[in-house]
Each structure stands twice: as C-alpha cells, then as structure tokens.
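Read through the structure below, which is laid out as structure tokens, and then see the notes.
One protein chain is absent from this view; the other protein chains keep their places.
Naming follows writing order (A, B and C), and every chain is counted from residue 1.
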Amino acid sequence: MLRIAIIGATGIVGQQAIVSLIGHPWFKITKLAASERSAGKNYRDALKDVSGSSRWWCMEELPEEIGNMQVEDASAFDPTSVDIIFSTMDAGAAKELEPKYAKTTPVISTASAFRYESDTPILVGGVNMDHAALLAVQQKNRGWKGFVSPKPNCTISGLVVSLKPIQDAFGVKQVVMTSLQAMSGAGRTPGLSAMDMMENVVPYIPGEEPKVETEPQKILGKFTGETIQDANFGITATCTRVPVIDGHMVCAFVQTVKPCTPEDVKKVMMDYGKDFAELHLPSSPAQLIDVTDDPFRPQPRMDREKGGGMTVTVGRIRKDPILENGIKYVCLAHNTKLGAAKGALQTAEYLVKNYLKLI
Amino acid sequence: MLRIAIIGATGIVGQQAIVSLIGHPWFKITKLAASERSAGKNYRDALKDVSGSSRWWCMEELPEEIGNMQVEDASAFDPTSVDIIFSTMDAGAAKELEPKYAKTTPVISTASAFRYESDTPILVGGVNMDHAALLAVQQKNRGWKGFVSPKPNCTISGLVVSLKPIQDAFGVKQVVMTSLQAMSGAGRTPGLSAMDMMENVVPYIPGEEPKVETEPQKILGKFTGETIQDANFGITATCTRVPVIDGHMVCAFVQTVKPCTPEDVKKVMMDYGKDFAELHLPSSPAQLIDVTDDPFRPQPRMDREKGGGMTVTVGRIRKDPILENGIKYVCLAHNTKLGAAKGALQTAEYLVKNYLKLI
Amino acid sequence: MLRIAIIGATGIVGQQAIVSLIGHPWFKITKLAASERSAGKNYRDALKDVSGSSRWWCMEELPEEIGNMQVEDASAFDPTSVDIIFSTMDAGAAKELEPKYAKTTPVISTASAFRYESDTPILVGGVNMDHAALLAVQQKNRGWKGFVSPKPNCTISGLVVSLKPIQDAFGVKQVVMTSLQAMSGAGRTPGLSAMDMMENVVPYIPGEEPKVETEPQKILGKFTGETIQDANFGITATCTRVPVIDGHMVCAFVQTVKPCTPEDVKKVMMDYGKDFAELHLPSSPAQLIDVTDDPFRPQPRMDREKGGGMTVTVGRIRKDPILENGIKYVCLAHNTKLGAAKGALQTAEYLVKNYLKLI
Partner (left out) sequence: MLRIAIIGATGIVGQQAIVSLIGHPWFKITKLAASERSAGKNYRDALKDVSGSSRWWCMEELPEEIGNMQVEDASAFDPTSVDIIFSTMDAGAAKELEPKYAKTTPVISTASAFRYESDTPILVGGVNMDHAALLAVQQKNRGWKGFVSPKPNCTISGLVVSLKPIQDAFGVKQVVMTSLQAMSGAGRTPGLSAMDMMENVVPYIPGEEPKVETEPQKILGKFTGETIQDANFGITATCTRVPVIDGHMVCAFVQTVKPCTPEDVKKVMMDYGKDFAELHLPSSPAQLIDVTDDPFRPQPRMDREKGGGMTVTVGRIRKDPILENGIKYVCLAHNTKLGAAKGALQTAEYLVKNYLKLI
C-alpha cells in the first residue's frame, strides 16, 4: 500500500478525498495536515466548530481510525514521510506549499495554483493521459523529484470529457455554453447563503467564466514533447448557480469542423474511453460517458451518482437549427466527485500505475 | 367602464387575469366562463377540488364579488354580452371557441392557437405596437367584427423586449440562448411533481424550443401593410426548468450586425420604451427594461416583481470573448405577469385606448 | 409628521423597518444610524459589500431619498433630534445604547435586551395594550423621560395572538408546541448555509426554546399596577428550522382550564381583536386572526402576507384525542412582519396615539 497524505484535510474537498480513499486497494491515508489552527488536534476534534458541532459534511461516516489521526501543520509537513501527497488546500496556500512538497514527492492537487503553468498539464482521466509526459519537463525545469499535477476546474470536468470524442472524430470549432452549477462548488465555510439560493438562481460565479473559457483548450491540446499546444477553438460561457446540492449541468452549443449528425455524436460518445476503462483503475467507471435518449435527462439529482459519480451523462443531442455544423446537447457531471477529489484520485491512480509504475 | 369576460376563469392563468384586473380603472369583470364542469356554479365553489380545498392559487385574496359570480359555460358563451373577451383557455379550446367570439367581439388571448397565423400579430407591449394594424387584415380576411390578439410564449416575453432596442440600434444577427424557467409556467393541475423538481433541474420542456426559436422573428418583424415580414436572424435555444416559483431567466449570446460595446447596449436599453411608458397604460411600468450593474443580478426571486412584474431586468452585459460582434447578457421577466395575463392585459389596454379608441 | 430614527438601519430588520415606514401617514424617517463602520456614508453606499453588490435584501425598492440619507454613528447619536427611536440593533448594542436614548426619547426596540426586565412590558398589538402602563413605572424607576418598549421573540408573536382569545374565554393550562421556522429569522450575514437548509430540516435554533417557553406567560400576564404577574401556565417547545423564506408555523397542543369545542375556539378567535382593529392603526390588519377551514392551510407561502403580513392564520383546530380539555391547531405568522419590524411599528403606533397621545 502506498502512503498518502491529505493536506487541507479539514476542508470539504479534503473530506471528500478521505471518503474517496476509504477501502482503496492501493492507497492508505497515513497523514493528515491542515492549517496551524487544526495542527496538533486529532482529526475529529479539528472538525468541531465553536459550538462543538461537527463540520464533517459527507454523508458517509467518518472512519474511526481517520477520526483518531493527529492533524499535522501543513506548513511544517515533511513530504518524504509519504509516497503521494493529495493537496486540497485553497489556491493561496497551494501556491506556497505545493512547490516545497514537490521537491521530493508527487503532489496531486485540486487547487488551481499550477493549472496555467506552461510546464504543467491539467490531466483528466481518459482524456489526455499523454500529457502526463509534460510532468517530466516540469521536473527538469524546476529541479524537482516529485511534481505537481492539478485537476481542472470542476465546471469543465464533464464538458471536456464530452468534447473529446467529438474533437477526435469531427473536430471542435466553437463552443457556446451556459452552466447550471450546484451549490457544493461554493464550499462550506460559509458557502452560499440559504436566503440567496432558496427558490432562486444567481447568474454569476466570481472567477468561473475565465477558467471555463480557457482550460478546455489546454486539456484538449496537443503535447509537442516540450509543451502543450492549445486546441484551436473558442469557448464563451455564462455560469449560473442553481439550487442543487451536487451536479453541474452544462447546456452546450458546439460547432464542429466536419459535419456530423446527432446519431454520429451519440455513437462516438458511447464508444469513447474503452481503452481507459480497460486500465481498471479503482476510481474509474466502466463507462466514461453515458448517452441517454430520455429527453428529460440528464438531471442532477437522478444522474450525478452514475458510475460512482465518475460517469458523465449526456442527453438531448440535437442538430442545431441555425449554427453551421452545429450540435447542441446537455451534459452533467458530479462536481465534487469527477470534478474534484475523486477525479483527482483517478488521475493519481493513473500516474501511480501507468506513469510512475509504482503498482 | 368596459365590460370584460374571463374565459377559462378557473385555470391558473384565468386566476392571474382576475388578479391583474382588481381595481382596474377602465375594465370591470362582468362575466366568468369555463368548461362545462364548472358552469352553473358560483366561482368560489367552482374552484373547490374533491376534498373541498380551494384551488385558488394566487397570493392575493379572491375578491368577494368575483367569488360570488356565476360561472358560465364557455362553449355557450354570448360574446356580445361584454366589450372585451379575455381568453385564458388552453390551446385546444381556444382554437375552437376564439373564432366564434371574434365574430362580434375583440378577444385578447393567452393561448398559442392563433400566434402563427399570417394575418395575426403577436403583440408585445412597447415592442411592436405598429403590428396592431394587422388586426384589420385579420378582420377583413375572416369577416369578423372583433379579432383575436394572442400574447407570445412566456419564455420570450422578456427576451424580445431586451432584443428590440439592440435590433433598432445595431441590428440582430444571431441569438444563442439557454433559458432557466420557473415552475409556474407548467401550470397547476397537476403541474410539475415536487419529487422531480426538488434540488434538481429538468433540461427539457416539451414544445418550448420551437416556439422560442420562431416567435421573436415575427414579433421583431416588419409590418408591410398586408402581413409581417419576419426579422432576419436565427435563434437556437435550450430550455430548462429550475426549482423557482416565478421568473424566467434567459442567458443570451447575441451577435449584432453593427459592432457595439456593453455600454452602448446598456444605454439603448435604459433609454428604451419611453414613448410607450408615456401612454401611461394602467398595467405598464415606468421602465420597460432595468439594467443592473450588480453582477449577481438579475435573480428571479429578487427582481421578478419589479415594475409590478412588468419590467424586464437585464444584467451581466459583457463583450463576448469569441463571437463576432458578440454581446452576452442575462435577462429576467416575470412569466406569469409580463409573460402571461398581465402582459396580455397591457396589450388589451393599448388596443382599447390607441387602436379601438374606446377610452 | 413625527420624526423617526432607525438605529441599526443597515441590518435586515432595519431594512424591513424602513420598508414598513414607506408612505406612513404619521411617521417620517429623518435619521438613520448604524455602527461606526457605516457612519458618514450615504445609506446606499453603506449597504454595499466589498464586491460592490448591494446588501439591500427587501423585495421593495429602496426609496431614492432614503438611499441618499447620511448614516450616523449609533454610539454618538443625539436622541433629542427625533421624536421616536426605532432600534433594530442586536442585543449587545441595544443593551448599551437603548438606555442612553431612553433618557430623553421613546425607544421601540426589536432587540431582546429589555424583554425580561420586571419594569418593562413586552407589548403585542391587540393582546396586552394595558401593559403599556408599566412604561410609566419604568420611567419612574430609571428617571427616564423616554422609555424602552421591546417586541417579543418572533416565534411566539403568532402564538400569543392565537392564545389570547382562548385564555380570555376558557383559560390556558398548558401548551406543548413544535415550531417550523423560516430561514429569514436567522438573519443575513451570513445567515444560514444553503447547503445546510436545502432539502433538509435542522431541529435546533440556539437560544430559541427558552424564550418561547417564558415570554408568553409575561405577555399574557396581569398588570397589577406595579408589575406584571405572569400567566399561570407552562409551555414546552421544540423549535426547528425548515427551508421556507418567511413565515413561522407553530403546531400547538393546548389544554384549557374550562372545556371547549373546536367550534368554540374558532368563534372566539374570529371575534377577537375587533376593539383593537377599530383603533385603525395604520399597520394593523382588519382581522387579527383568520381561521381557515381548509385542512391543508395555513401554509407559509400562501398565508404569510395576509393582512399585510399582520394577520395570524389558524387552521386545523381539532379536539385532542388524549389530552384533558385539549385542543390542537396550527398557526402561522409572518416572522419578519408581525414578528419583527412591522409588529414593533404597530406597537409604536398604539403608543404614540393612545398612550403618548401625540397624534
């Protein structure tokens, strides 16, 4: 079993990382770290708020042995004490601490701090595994033995999976999209206000649209041996927040380079990702994309847990009535599973087995 | 006071029509009609379901004198007994009965039955009042003394208001849009299931997208003296249902013919509709469009009641990062006020005062 | 017009106080005060958060002239500059500042700071107006020219109105109750978390049950000339939070001293408060209690606005199957209108007209 540390363990993403690692066949959590405030406490106590109420937000019960682990101070954490570091810190702390850890140890990160570095790939399971080779460039550039491998923005996690088979078969020319995003993406302390979200929609998520409009081109780009050449298409997005717990929906209008029918798109999506599924990574689903013919689907509450929260559900694939080579569809992905800790874990599994060859 | 009949009075739109007419300075409800099932009962009793519970769904109290009115059978209704007919029947009944009424009496309709007839305008307050002249063509064609004047689909009621000043100033070339629609649009008997809508989004509304993709071009078209020449732009839409009571939001990506900045768009929207407002129709708002600079707005729950539910709120006007001459924005309109009974009433007020000159 | 100051004007209760005073026939807001942080800014700017987004949470638009008023520092506020002070500060600030204001000026308070003082009544419109005479004792005891008159806890505002006619006619022996409380009662900064409240119930509201279990006995107590002798009955409560915006519901199981039937209870409730209504105070409803026969009512969303948010709706009055002289019913009151600013305003109106005789 490889030893894993969760850094930022008390936050909601850290908690989800813990849950996604319960009973994992390869990885064992041996260290937890967080900010100085939590350091020295056992994990269960570190989760208590001032009233003594637990801030453990996952539905799954906190495993006894994890609850009893002592939380270390992230800023003083010794990265050589584990095999893999799972960083779920916020962007500021990540920017400062991840490079220190990466000197010696592979860092899988849910933070955005390194996403836009030219020597850093944004890996998405089954989409751009060849980009992993860029990590060697990162190591060489920075003199690291480890690396930092960040996950993408949660909103586009499902979109890029749905775009990849279209890109491969027909080419992507342009994407116009509106997202209807779940509230869990805004975190928990304090997260969104109930009075704002009840029976309401908020049509703005600070900082979201620029990420959504630029990350997919890198993820779907071409690795040249030295760097990644961004894919040559534009995205324009409006990102909204809807009163849904989990599950980000994207209404996409895609123009392809070559013409294609809805049936063509369905076929390439359903066929997509077989090779990756055959790697049988513990967190990977059997089906990367599930295309539904029910026009009322996908729905967040009904479809988000498909494939253990790792399958993207696509529905309503239609020919666009006005856009040239236009296809429109709706896709849904679990933002705190595929789009966060579990998606990062899937990447970790790939890197450990197929890139680092530690398994 | 002009005498008004509400046909389809027991339905939710009929109820909203009643509420919008309480205390009206020009119109007095003198007749109520509905299906045979309700005929002969007083209105209060006609609203009771089998358990005796009232199906009066408006927040406003049912006026005593309306509750006591006897409901007539719509199919046997004498249109000459009133000055104006307000038809809130469903499309099937409207198709059959509205022509009978229109032989003698002006019919303002919330149904879609006549929207797509070439001799029938789809009037929207402040947007296309010159199209009212097409009603004379309709009368001539059909040998009617009255007419049928239908309101547009509720989803585009706000969109066309927001598009009109853009069209006038810069020309509209193309619209890509996603709607996030309130549940009240689906009616009440039984309407949407709570188990479907709670903490969820349903990405499909049967029959909605074709209407959304074709009505605006007629509404924003040019009246030639004989008919309406559709405006020359395309719309592609995805229509979704969100857990909101009232207020349809549209995320629009608009390409204009002439280039324009977000500031230009804000200016033409804020300046828009002054002439119409100066008609001082009882149901018209002082401001047809309110542009907000708060990026978190418009929100359905916070903005839908603006201007008595008749003002369209537009926010997040931005330059599109990829579309040529592209502007993106979010607009919100009250679907059961501007988009339904009260919007139809505003049209009735215009027609009565400025077209029929009865006031 | 009497000059009113709103102290604590930037908070949600202060905002609701402003809204309830728009167009008031007797009172004019001439001063606004808040904490040092807001002092010196005009009100509109004082409401802006760091991102520039407005924290005006009421559906009603902020009146232009109020938005332009300069906010003063509450701790340096000159109480002699107004005729009446409306204090909507939190309990801590109220405890410190209300006595300073009361030296010279009547203070109507929504805070709990003075509720439990033996020389201070908790006035509820139409319920215990004779307790107003205790304010003279307060003035004498403390050497004040003004006074502090606090409103009750929002949860029992509706309950005590419903209990008063029962107490008068049959005597109240014991109350067992569960409340289902709206989220607006928890305020707005930050208020409740959307992730906690969505599709959920939270069965605890810190500090609520002790207030609910003791205030009604004082409110329904007997004024002896010197103090108030608490009514002689016990209350036990469980207070829960439900995903509702406004409107606190109480499921009550009441045992009376004398036996009574549900019809008796309905009658005394419907007859109740006629004298008070005849005072025609601007914020009072025509009907203090509305008893509904529809078993599915009262419902928060449908009934909270009745009587301008000042009418208590009671339903489901039934004979209790096991409790001696037991009656059970459900009552609903608007927690941020009757239970907060507008309820306090109604008390202010009574005091100004009938106690101070200023009108």
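Definition applied: a contact is a pair of C-beta atoms (placed from the backbone, for glycine too) under 8 Å apart; a residue touches a chain by one contact, two chains touch by 3 or more.
Please read these numbers as outputs of a predicted model, since none were measured by experiment.
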**OP:** Pick out which of C:Asp90, C:Glu117, C:Glu213 or C:Glu305 touches the chain that's been left out of the picture.
**Re:** C:Glu213
Subject >> Given C:Asn42, C:Thr104, C:Gln139 or C:Gln174, the one touching the chain that is not displayed >> reply: C:Gln174
**OP:** Could you tell me which of B:Gly23, B:Gly143, B:Pro190 or B:Gly225 touches the chain that is not displayed?
**Re:** B:Pro190
Subject >> Contact set of subunit B toward the excluded chain (per top definition) >> reply: 51, 57, 183-184, 188, 190-199, 206, 243, 245
**OP:** Touching the hidden chain in the full complex, which residues of subunit A are there? Just list them.
**Re:** 51-54, 59, 61, 198-199, 245, 294-296, 302, 305-306
**OP:** Spell out, residue by residue, where the missing chain touches subunit C.
**Re:** 174, 176, 178, 180, 196, 198-204, 206, 213, 234-236, 238, 240, 242-245, 249, 251, 253, 295-302, 315-316, 320-323, 326, 328, 330
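Simple rule for what comes next: only the chains that are shown with their structure count from here on.
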Original post:
Among all chains, which one's averaged Cα position is nearest the averaged Cα position of every protein chain shown?
Top reply: B
Original post:
If you list every residue number at the subunit B and subunit C contact, are more than half found on both copies (same) or fewer than half (different)?
Top reply: same
**OP:** Calculate how many whole Å lie between the centre of subunit A and the centre of subunit C, each centre taken as the average of the chain's C-alpha atoms.
**Re:** 48
Subject >> Between subunit A and subunit B, centroid-to-centroid distance (C-alpha), Å >> reply: 42
Original post:
Which integer distance in Å separates the CA centroid of subunit B from that of subunit C?
Top reply: 39
**OP:** Identify all positions of subunit C at which a residue touches two or more other chains, and write them in rising order.
**Re:** 51, 198-199
